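Starting off with a structure, shown below.
All protein chains of the complex are present and in place, except for one that has been dropped.
Let's turn to chain A:
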Amino acid sequence: MLKTYFLTAIRMLLRNRSYSFLNIMGLALGITCSLLLFLVVRFELSFDNFHEKGDRTYRLAIRHEADGNSGVMASIPGPITDILRQNNPGLEIITQVFGEQDGQITVPATANKPARHYREPGALGFVESDFFRMFSFGKGNLPFIERLQEPHTLILTQQLATKYFPDKEPVGQVLRLNNQLDLEVIGVIPDVPDNTDFPFKLFVSYASANELSPYEISEWGTVLSNQNLYVTLPAGADYKEIEASINRIVLPHIPKKHQDLKSFFLQPLHDVHHNEELFNYSMRVVPMEVIWAMALIGIILLLTACINFINLATGQAIKRSKEVGMRKVLGCSYRQIILQFLGETFLITFAATLLSVILTEISLPYLNQLLELKLTFSFVRDPLLLVFLGPLLVLVTLIAGLYPAYMLAGLQPIAALKNRLNTQQVAGLSLRRVLVVLQFTICQVLIICTLVVGEQMAYFRNKPLGFNKESVVLLRLPAGNATKLVSYKANLLKEPAIQKVSFTMAPPTSIIIAENGFKFNGSSEPMPFRSHTKFANEAYFNLFDIPFVAGRAFTASDTIKEFVINETMRRKLAIPTAQEALGYKLNMAGKDGIIVGVVQDFHQSSLHHELPPAIITSQLSAYYYMAAKIDMNQKEAAIRHLENIWNKAYSDDVFNYEFYDETFELFYREEVRQQTLFKIFAFIAIVIGCLGLYGLISFMVAQRTKEVGVRKVLGASALDITILFSKEFVKLVLVAFLFACPIAYYLMQKWLEDFTYRIDIPYVAFLIAGIVTLSVALITMSSKAIQAALADPVQSLKTE
């Protein structure tokens, strides 16, 4: 019995190749997309979910508030850790982590090998031995972690151990960090997985961090965003209670000048990857809304594919009705027919799933590249995928197959035999119309969203930033060691390709943000709000084209001497005009100086945020970068020259450079990713929608072949026939448009709310979506309708 069903199904599929192709392709596309999105979503949700104590581990974060401005940060000044440790409110583990952006490792010379230098950006973590008790990196018992409490010790991951010591036992060897510290390798652990926000490869003893200038991580001082404190609660503890205890214990100890630190809260470990307000070491935060949106898009694409299937299958029903009729005459029961067609759907879905596994395999590398992820797809290593695909297969079979099966099984045997389906089809056809409208709505919403997201991105890229980021090369200087290169300044400018140079803590827009308290106008009390501070030399303004509203740049100095403020700072200080601001006294880090200039506001972090009040001043010890404005036509010469000079200044440090406008793009990395996702999946939704449309049209044309024949005999032209069919679809597209507009508008309104600087929703996006779907519908339509219209009328009359 099964065999004949199977045979009928296979032969049916082979006979109607184009139908089968459309069906399998549509489903395969839908399943592939949902599979890819499943992989992405699962990856993003898996961050740091493998730590045994993960569910009771939290990061301590601070809510700060001053002068009406409030915010949160996860940066914990060192003294707070000491206070907590001395008055432990019942925490099982307290451990501080300091992640470094950049670092250089030197493998010392041996008898037969010269010293080797490696830059390891983002791979450096300063941790205590408790870090490994809190987090499950490395398996089982790691006896050597105890020694991490001593200064000058280091644990390597397998990858770096092999890289540094390909032919030697790494443990016991010494590595030099930033040409400052010698560190002894005390152990090797396996590489950390991709799904962690602690992407370290070198775990250096926390005690060593203080010795590395310019950090003063055990002081209250400047708050560094990469200095975090993690705690593990005892099993069963109430985290709200502990949070309250922490506040009770720590708040009284906070010095007066840090009074803006209002309260502490515990951020669950699983939130670290998703909370946009707080930083993490992988520098990649994916908000839950984005993850939900991706899951939703996956479901929507799958649904579109199912709708597609329903359209095609019910259209196909006409061809199957004779068979169903005969089976019923022979006494086949309702249930058996349902099972037969569900079985066929299962077969198609199964074929589509196999195809989608192949498609996923092929497309994953591209997706990985686009999204900068390292997703893997393997049933062997990842049997969970089967748990995803199995139910998916059943679900899709049911959603896609139930209605067509039910429709066919419900046919009257005689009517079915006579192909007299029209009366019974009326209900089916209107359902199909609803489905097509739904599909068009989905397509249009996706198109509109893609356009709006794209528009917002373009706005970012073109918005006046208040400075010029073009033709600027940034060199990251060896930690705390700008002095040497500064002495080569004149030498640098000798090369005509290098037009200007400036030394600074960070370029105008940067992830490196320093916030400082300061005193104003001779007051002994610090101002109730912090300033964003840019340490830079006097050439900074000229190099980045930051225009002055009043005054001038500060005079050259290696320490804080004079100040330049931005317009926002002037307003916050309640100084009516820029001119009047000149001459006011400021005090920062114990140094007095006067305001000598006011510059226009320029953007300092991504456009998600408000422009902050800023102070720019000189401080040689805080310069992490050299910026060089170069002649882009002589790019190579400029870089070569920079490298030459660098090698003279820092013989032990690897030369590195980046183009600022490229780095700048990273600020909008997440948005670009989202846009890419939207683009791809909107396109696929449209493709699937077209397949479904094609199915519906084929059905209608098939159903009306005779009518078309009669009309032609009576003298209708091909155009008349095309118009006859088009009317219907224009209506459907328009109805879909009426649904799509408010939905897309609402979604985009919500999305844009996150941006402080945003576009108004461009109405032309709606227009484009409408026109695109209408054109696609009409083109698909007319190809099929013209085919019917051009067919020999006698031929079409003969087909019964």
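Basically, a residue touches a chain if its C-beta (ideal position, glycine included) is under 8 Å from a C-beta of that chain, and two chains touch if they have at least 3 such contacts; residues count from 1.
Operating definition for what follows: contacts and distances are computed from a predicted model.
One chain of the assembly is not displayed; among "ABC transporter ATP-binding protein", "Putative tricarboxylic transport membrane protein", "HEAT repeat domain-containing protein" or "2-oxoacid:acceptor oxidoreductase family protein", its UniProt protein name is "ABC transporter ATP-binding protein". Here one chain is not drawn; of A:L7, A:L251, A:I299 or A:I362, the residue touching it is A:L7. Annotation: of A:V174, A:I358 or A:I414, A:I414 touches the absent chain (contact as defined above).
Taking the whole complex into account, chain A touches the unshown chain at residues 1, 4, 7-8, 11-12, 15, 322-323, 325-334, 336, 412-414, 417, 423.
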